[in-house]
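Data first, discussion second: the structure below is written as structure tokens.
Of the protein chains in this complex, one is absent; all others appear in place.
Take a look at subunit A:
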Amino acid sequence: MQFRIDRRSGVTAHMQIVRQTKQAMRMGVLSVGSRLPTAREVVAATAINPNTVHKAYRELEQEGLVESRRGAGTFVVRSLSRPEAAAGSALGEELREWLRGAHAAGLDQDDVSALFTALTEERYGGPTPAPRPERGAPAPVRGVAAPRETNDTQRTSTEDAG
């Protein structure tokens, strides 16, 4: 597992780590028992502040996805991958068949994405939030039965700054 930090994305480094970890868990790159890279390994590759890595890991820990074990590292304790959501699953096969029909009907990729997004919202409710450019504003996590994401700890002491 290697993190890529995009400094121009407008998404904070700690959110990028949180998202990339979850993505890796969904894709099965990280499974229960996998060790996350140490802060030192991450910063040696990305040249970011190690406190940022700790903050991201702590957030994942608060969501119950990983566990930090003293002297051993930070380990994945829950699975986000679902066999039903894999490309080769029965649902994936149905979607593939549907896409074949869409393609045959002359829909291009943007048409399909727009339709899919609209119907997803109809089913699951609410617009899918795009990555927001503000610092440390965590996007709600979808499809995860984890404890609710806490508000970003970055902002907790704002009132002290006045």
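Some notes on this structure:
Please note the rule applied: a contact is a pair of C-beta atoms (placed from the backbone, for glycine too) under 8 Å apart; a residue touches a chain by one contact, two chains touch by 3 or more; residues count from 1.
Here is the rule we use: contacts and distances are computed from a predicted model.
Its UniProt record calls the unshown chain "ABC transporter ATP-binding protein", which is the correct pick from "Multiple sugar transport system permease protein", "Multisubunit sodium/proton antiporter, MrpB subunit (TC 2.A.63.1)", "Chitobiase/beta-hexosaminidase C-terminal domain-containing protein" or "ABC transporter ATP-binding protein".
The residue from A:Gln2, A:Ser31, A:Asn49 or A:Ser89 that touches the chain not shown here is A:Asn49. From the options A:Ser34, A:Ser68, A:Ser81 or A:Thr120, the residue with contact to the chain not on display is A:Ser68. For subunit A, the residues touching the chain absent from view are 5, 7, 13, 38-40, 43-55, 58, 61-62, 67-74, 133-136, 153-155, 157-158, 160-162.
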